[in-house]
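Here you go, one structure.
Here the complex is missing a single protein chain, while all its other protein chains stay put.
Let's look at chain A:
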């Protein structure tokens, strides 16, 4: 499932032979290939595992303009908007080792970083954040788990674009920080249950790995 939202960059980033593999993988459906990941996941893994600057520049070109709109909307002073985008994108580079495609899509991960950085910068105080569960480095991601999470996220995007305009407006306001907790409706109309179950599976696998490694 390669998301062809940018044919040009896809050709640049994905090696030719792997593209061929992906195109001809029809009869080997059972085996999921890394090259079936979305292009954003590919970029992020290249940044994480190979410190690939070209892939990072692709991530920047995709996300920075979207982040700029989102950060401006959630109340940052205009003069600081690009500073925050800069900080968020640098944090993406510096914290890349924490990216775990079994538990989060690139966009979810960047959303989380953007919220933390924006608060830390604008309010000049450390945002309380949950304990990080360290990803085991040098482990190959479970490709079927990564792909299943991508598919659920794709369904979520479709559901989001099918919301009625008024509902969509409320959902955007809630997630972009324009509503207080007392004004947020718990019922968003988004199918989050399946995504949650999927992420839960990723967490269980991680906990299991940690336990296996932790016991002498």
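Assume a contact is a pair of C-beta atoms (placed from the backbone, for glycine too) under 8 Å apart; a residue touches a chain by one contact, two chains touch by 3 or more; residues count from 1.
Note that contacts and distances are computed from a predicted model.
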| item | value |
| --- | --- |
| Absent chain [UniProt protein name; select from "ABC transporter permease subunit", "Multisubunit sodium/proton antiporter MrpC subunit", "Trehalose import ATP-binding protein SugC" or "Transcriptional regulator"] | "Transcriptional regulator" |
| Contact set of chain A toward the excluded chain (per top definition) | 53, 56-57, 60-61, 63-70, 72, 74, 82, 85-86, 89-90, 93-95, 103-112, 114-116, 118-119, 125-132, 152-153, 156-157, 160-161, 171-172, 174-182, 184-186, 188, 190, 192-193, 195-197, 199-200, 203-204, 207 |
